[in-house]
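The complex appears here minus one protein chain, its other protein chains still in place.
Lettered A, B and C in written order, each chain numbered from 1.
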């Protein structure tokens, strides 16, 4: 799946600015990446919305185009004519300032426009975006919005894979999205918790001019005690020990809402796991296969993560601790471009810093998703991008095996409600230095 | 839409038995009719399941094939090999005796098998059915089951159109399933109620050897008082008078459960109706158009039908009264083969018998769907066909504009829960002779 | 519990009309009977509404008074002044024509008026009813309504016991409503099914001048085939055989909606049953006790009744068959006045007619609750008494161990939705003569 290797590099290394790709090329690379991810899916596959919070792959392709059309082409490209004016409402996700939106659960009724029409829509938007981005008169505002649009599309690349995994699992035939890789067996280094940094005031949040979402700013000071941080995410084997120790049956390990979720939803293992013949299997992007105890555990909710940490005599890091630990770690790892779409066994020598900071699994933190001090959402409709979701969600950090490499960074804040399991979410432990 | 004109004639007129088509030809005609109905739908259109009780068009095509495979080919064609053994569970609707079934609400996740694969499945079944039906050794049992399978497929032809209408209405773009017909304006004759038959013991239920479902038998005696029967179904104009008289706001007109439905679901008009600029429009298979007051009102629940009747100083006929009134009426009218998929203005001269008995709209009766005396469902899985639904539903009679002509008859019992509105269901009044 | 023995006799034996009690005495006896049933309940007990379809005992006492006040005193007693005008809305159950009603589920918030105030309300109504009923000028209309009011109160006597049983069961302490009786062990005669009557046209419905509800009329002709009718209700032992034969695990025994109920509600035994130490116990009005296999099984839904009948190779009688079988059977048995509030073991010699027709358990029939031909509900608010509930319910016949003796009769139609279990409902089998 070499075609997924992205040439996108939004943050050129110092001294390489000159080689930075042109915006129009970055735009194009991002759009092609989306289409690569959808290339093996039939028009019918791209209709499936297997639960209300997921979206069909076709919708992801259309909505990302709508974003460019609505926020860049319409206001910034003089004379731009939409392909179909009805799409302005149809493919709006949640921007009330733009207008009404169809109920999210209806996205699986959008058989029209068909996939070919949506592909035509993408080309229509692409042609005009190319024209705009290559024009000498393109404004800084438009360029900034285009960069936002590219990052927005990358989020939907991740969601497209995440959603299609759930869609294929929901189909009783449980087809595979991609062929299984032949991965040689491997073992991870032991999980250790080491002190990362002394008690201090730290600067948290995005610094400098590089792209970031509004919710990563402003950079601000946070006082932190010294803490210890796990050397790698928890593995399936470690999680199985929790399960074998009756982790799902002991209320004292759980937050009250977590225990309610265990009982109401009859959780007894991570999402996608099922037991057969005394062994645990899980559904992956390559179909159902045996759980490898050495892999990072994935598809666990915040509640399960929190219960596991309590059982392990540890806790989750706050998002601030996580960011301190991640600062300076190179952005590389098992990310979307790897084409595996599955967490990999940690590899690293003794004495290395924390492993698998980026990629593999999103790491639930102990932090609720709240605005940073003096946070100001953008004016207008784009102010709805992140800010209005700042209640009822927990922060996740570090990206996963379905996150594009150029999309993730140490200050990146992902967020989901604590019962969420269909994301590629896993467990990083921390504890207090004593 | 001449291609929809069916050559199916299951009940030859007396003296024409010799010209009765061969079973294999009847089978083929039925199967082609299904495919004609789906011909204008894309693979994506055929994925849509806009609410849990509807089904995707592709599923209708697959499930009807499954019926032939499961109940005829597998037990009756020696050496038959299924195209894909996984379909036995996948396309089972509700036959517990055959095996487990996927949750009905999951049918919209069946992107695999794709439409082409389902079409291949249809051809595979067709080839073997043709071989079986044309073989000299075909058993009477197999022939009888094949006839049942054809009638089963006809039911799904009706459902396919009914479901796609709802699916297209649910899509915010509200596409049309077929072009609008240019119908010249017309007015129906006045609605009258005339006595049909004297007080007597009547024979009710299917008679003779012609095909019927198990729930139409056995033929049995029912004592009926004299009653009066409306000359045609109620029109949109008559229903608008009920609405204008605050029909949806007056609890005294409604059954208790009906009034709860009005309040909980905020009904204020039939399904598919909406008011714009002071006028009523409704969604049809040809898209949104103005309500024609002369047409039969359609897409009303039993509760609305019952309230309308009370408002009109009348009542609904029982299914027995309906059958007495329909006996001897020729089976013709605005049925599926007409290709309009919409109720038509009644046409008929003064002094005619009741108009629009067959076709146009299913007519809710005052009868709960219950077994006839000494009813015995078929042995085995096919005993689940009708019998297990005999609670909580009301009987409808007469077929609609999406019912195949050869499918309907005077003894035919359709049934739906009283709150159902997505069926082409309308109103026939009756009252007591005094 | 001798105080419960009622002197009410609404249907004097022929030749005893002269001794018929005065209406005011009948009224008073009925009212005292209600108060006897509540006598052992604290004010707090009388607040409990353990699920939305039940009512607190205090509410039953108030609402029955409201009925007399609203329908008799206010229109028929000149100069009548209500004790509290706010009660007109407060204690209205479901009569939309009288005015708005509080949501039924709120009845457990009615701590005010307190029990003493409600008892004062009862006395206020009683004094005026006595005055009205003893006045020489009382109209026939008022007398007829008073009789209806008495029968209405009797229905609430039954509901009071039925609801308090559920309320006490819901309390984790599971207190007893009455002391346990010392019943000597007994065995019922074997259950047999014998032909009752030949094929014929029968007159069904209330005849003569005796009191009946509007839904029992008009008397009308029904054609019935010959049928066989079980000699007594099914026992717990017979039901245990069904359970032991995996009755709750075999979908082929159940109506489709019944099977859904089994799965959704996890039914595996009648309501109030629980297994402990390998034995079945059930909650009774005298607390938790061991199931006696010889007693009629009770607290089963229509769905369970229907599944049991199918398993037994039988069916349920229609309400018409039941009425034919019950005609002429003396109205006696284990009824409310017995004070046991629990079904008793059948006693009867070989060759007797059907046993336990009246009392013990309500018997589910195969008939949906629908209007009789030419049924006309009363004019005005009282037309809402029965008629508006004629959808979605099944008919039960014969009364139970908590039905007042003078309340039940062969033509009496009780009705509940098919999933109902908190009523004292049991099983009478029938089948076809062949």
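Quick notes on this structure:
We take it that a residue touches a chain if its C-beta (ideal position, glycine included) is under 8 Å from a C-beta of that chain, and two chains touch if they have at least 3 such contacts.
If you're wondering where the values come from, they're calculated on a predicted model, not measured in any experiment.
The chain not shown here makes contact, within the complete complex, with A, C.
Considering the whole complex, the residue from C:36, C:96, C:155 or C:170 that touches the absent chain is C:170. When the missing chain is restored to the complex, the residue among C:38, C:115, C:316 or C:370 that touches it is C:115. The residue touching the chain not shown here, chosen from A:258, A:343, A:359 or A:426, is A:258. Residue A:302 is the one among A:302, A:322, A:362 or A:422 that touches the chain missing from this view. The missing chain lies against subunit C, touching residues 42-50, 58, 86, 89-90, 102, 106, 108-115, 167, 170-173, 175.
Residues of subunit A in touch with the missing chain: 94, 96-97, 201, 220-223, 225, 251-252, 254-259, 302-303, 306, 366-368, 370-371, 373-374, 383-384, 388-392, 394, 418, 432.
Simple rule for what comes next: only the chains that are shown with their structure count from here on.
Among the other chains, the CA centroid farthest from that of subunit B is the one of A.
Between subunit A and subunit B the centroid-to-centroid distance comes to 47 Å (mean Cα coordinates, whole Å). Rounded to whole angstrom, the centroid-to-centroid distance between subunit A and subunit C, based on C-alpha atoms, equals 60 Å. Under the contact definition stated at the top, not a single residue of subunit C touches 2 or more other chains.
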